[in-house]
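Data first, discussion second: the structure below is written as structure tokens.
Note that this complex is displayed minus one protein chain, with the remaining chains in position.
Think of it as A, B and C in the order they're written, each chain with its own count starting at 1.
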């Protein structure tokens, strides 16, 4: 028996109370023609055997590499107190706080999450929570359509390609329009969003734009002209959506400061393990003006009948269980536990710790830039970055594979990840954070140097 | 700052309330001549750096070996729910339950521990808890002296050598006498306690014996003639102490059944990780008749003033904080959290799971015996065992070292561990449990075969 | 307030004091940010709370004790399947090989996770009776959207552009109609039959050339198996529409009914219901979607592929142009799926079937006890599946005590409340689902509590109407909360210190 409590005697007693002999009688309502074939699956496994199987599978993943891969998911230091808190059953085995009187823990923690993200983004309203950064970005774009009653959004090609794909899936489904804003091709602004193009696209009076979506930092690690883009969007009556990375907000100007109406982004970097893609944390925040357009859960502070401070889910009239087909979104189950994880992580680090994390990432990234430059590998773009950027290498697919064999995960091969962006076809997107070590940086530079030597003088291989 | 909450302003406020300028004034009572030199220690370390250091140290221990080492500390399967419970701060950061009204969790768990061990040992009274199996055994021997007002105990040489050493340290300190009971030298009972010798030693009317101490199973893994030894002890007016291993009690006759007055032993095998020796769990149990002699904490069931069932520490008049120099022992801080660990582990496995663990160990040990016999390595003794025994190999020190180099930890070299027991000088003490795999057993046999081939035909080495 | 037990807590911001901290990361070089252009810099550090580890941990430990949770007690929550969350699954998800794997890691270094995902797909294919599975959706509603988008893409791929309607019973979960809207389709709501089941005639009348899909929850949100489902599915297919099954209630039919075999075309599975991944106070979950062969081309990208040599890989960007595209970043909520995998392996085929048998048995036993007591209305008296509806309709008429009051009074008895006022089609509904992991003693204690409260409604209705009395807080001012929303703490100016360097 795995987890069930019923002894054979219990089952007999329950059946007897129903006047039944066999549990099959309880399934008499399934028409015989529809009854299932048996489950052709392996037999049950004891916990000890299962753990051996799982440890074996986990051991077949390589997580010991010197890794410079970021591209939307970042390794960060997480103090053990964070997971220690998350392991409390009172958090992770609780349900959605529909009975607030016995869910004040979850409710207060969500309120604190909302407050922390509001402070980081400089916005007023934060919903808790969305599936991931991509889904949150899509929801943000849908909000701009609802709020403006327009159906066209402009999305910078500097936004993470997965987010752009998801946005497109959602928009095509809903019959709405998405258009790309291309990148500047060369010069000091190369690789960032082309504002001239944006301005032109906004000027099309026949197709008024609901929202403009730009990232900060961009997928390519560059700092984008957010204030100017926001100004252009607003001038055309559109809303401005910033796709943010929350750790960077310790040191970068917050969306609220440059006029963004909505911020969306991936909260994974707030101490959530990479775990091959999820569960992550979709962040979505907006100004007060948009509070009734924002999808997802909102918790507010209130009082109980004794006047005691307490917390409760509020403004539920936006949600599917009340509004059904007229809801702001179909979201129901969300990422609450990850919002808690981010809250605990932020409490553990505090404002100074968070700034140190961001600053250490910048310092390590600069160290990496110098080390790679010393072996002849330079950045592809000229613009400012925080802790991630593109470097140019010849034959990046082969070089990347070669380094992987030698224990270095040399970032992301852009030719594979964004095949439709020829300007970066020779690029590796690399990243450093506070956990990157000098040893790892040297190994990367050393391996790169020898891989390039081989590529330059191939030994019996095709050039 | 590591963990302290005091900001410079807090410190100033506190000092001001005392009319002081500097914290140095609070240490004015230390005479200048006695003031300390500064602490010459490294500077503080951030958590991230510290974790790197610790991971590095831990990585220098080899815990990936195919291990056949037991000898008083055993690898067992521990369901994750056990550590999950232990990680709750309400358990591990609580103090001794001197305020029972806000410590019912700890108190009830201790009561349950007492009940479980009582049931396993077949005895009535269980104290919670002692430092380890050795200290518990020494306390058991001291109990026999207090209870009989005699000062001589007989201890089988089949008891774990560490326990015998500790017992000797305690007894010499207290001015009491310990005598060894030797092992039977040959025949079917070879390696077990020499009962003929015991009988003679008990017969010395001038030096009446307080207690007789035998293990079950013995250090050498053998099953001992406990019932007969108990009879002999009682016939001489002595008390009988069984040194037990609790997992084995799932299938072996319990001390209560063969007439032991006291059982002592190591609780580590109840799911506590080996962690290089501790913290472990000293088990001590006795008959009702000895309840006022037992040292250590006892928790009893009682009621509160509303008549509600509740738990409380009781019979504290045996303890040092009440009785001071007349106390049954000086023990104060004990191993409560480990008693909880054992309680959760036993609850997780239940009686059937515990029996399965014991039976699997026996099955694996038999499999090992056959595999080693197949490469010409036989047991040293003829007696029955549960899951541990001695095998004879020539040149055990060299063979053991050779296997270690090849990833096999070939048990314990008895020539090193018990140099004063020549009968086992060619012995390796080996053990198997439910976590031993068939692969590990084959590796052991294979490596042993090749090591012995080398030893038999040394290549350019001294024979 | 006692020295042990739940205590309401100040907010994190109230614990904050300038200068409080515990050093977690090393200090960066002081010039670390010098290259950051001034126009991109934040002017003022965010006023996040400054707390030290002890205060922060105590805060979260004490907050957590204010929660009811599966680990502390019973949740009879219909439609939510709040079953046991095994501890080994938490261990598994935290194995460094799983937890630390980067989502963009090359396939060559991710073989363990890729194999696990592939195996989960195979098991779900067998359980659902379908032909292919995507693990990408992050929750049930996300799976619904994925499924409906695939149905839409299927019709369009056949040039069938006018199918705009999705037929949904009015007892359906709110996510069903909301999903139809998100997929750009129109919800047609169909009234339930008087016996709680599908009104076949009403459905047939609504089916036609504009029907894209029907969305059926089976067993229904009343806990009833839709025994006319065979006929309905035929009618659906006859008009060229497809049938979506909301699989939230899968716990009731494992090994007894495979939707794919019966004729459904798509279904989602809530791992956080049927396969025990923890609810986390509201999430995360995962919402895998299973489809029949003809929908497989439309599955979101990337899929996990098994190569002839036994190695696993993800589809490359653009490899399968028929795909509806991505539904989220990266590959899926792998951490959740590791837990589900552990659960599936622990049970195996026979264990999964046992889950359903025990869940249905427990629900019928509990229903039987309440029915025998006469304390509550039981609108649908036959055999139920994993859950059933009780109603306080008569109690309300007699005493003025409402389902909401009974729900709150249950909190005083140490139980969470059932799902209330859902489905919307039953007056004063309580939807009760015990799951297979609650003992008969717990079921009896819960029945006793419900019966006792019904008596109390007669003898002392005010006690029920003003409940709860022993929870950390009393009933809340929800109207005030919505009227003047206070959605964030606003730190006072000066609540922060500049960074030390």
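The criterion applied here is as follows: contacts are C-beta pairs under 8 Å (C-beta built on N, C-alpha and C of every residue); 3 or more make two chains touch, one makes a residue touch a chain.
Remember, predicted model here, so these are calculated numbers, not experimental data.
Participant: Tell me the shown chains the invisible chain touches, ordered by label.
Facilitator: Its contacts among the visible chains are A, B, C.
Participant: In the whole complex, not just what's shown, which of B:212, B:252 or B:371 touches the removed chain?
Facilitator: B:252
Participant: Quick one: say which of A:5, A:31 or A:208 touches the chain that got left out.
Facilitator: Missing-chain contact among the listed residues: A:5.
Participant: Using the touch definition from the top, which of B:348, B:399 or B:443 touches the missing chain?
Facilitator: Of the candidates B:348, B:399 or B:443, B:348 is in touch with the missing chain.
Participant: Touching residues of subunit C against the unshown chain: what are they?
Facilitator: 1-7, 17, 52-55, 57-58, 61-62, 65-68, 70-73, 84, 86-87, 410-416, 437-439, 468, 470-472
Participant: Residue-wise, where is subunit A in contact with the chain that is not depicted?
Facilitator: Here the touching residues of subunit A are 1-5, 7-10, 44, 46-49, 79-81, 84, 89-90, 99, 102-105.
Please note the rule applied: only the chains that are shown with their structure count from here on.
Participant: Approximately how many whole Å separate the CA-defined centres of subunit A and subunit B?
Facilitator: 49
Participant: Compute the distance, rounded to whole Å, between the mean C-alpha positions of subunit A and subunit C.
Facilitator: 20
Participant: For subunit C, write out the residues touching at least two other chains, lowest number first.
Facilitator: In subunit C, the residues touching two or more other chains are 20-27, 53, 57, 61, 88, 90-91.
Participant: Among the residues of subunit A, which are close enough to touch at least two other chains?
Facilitator: 47, 51, 77, 79, 84, 87-88, 434
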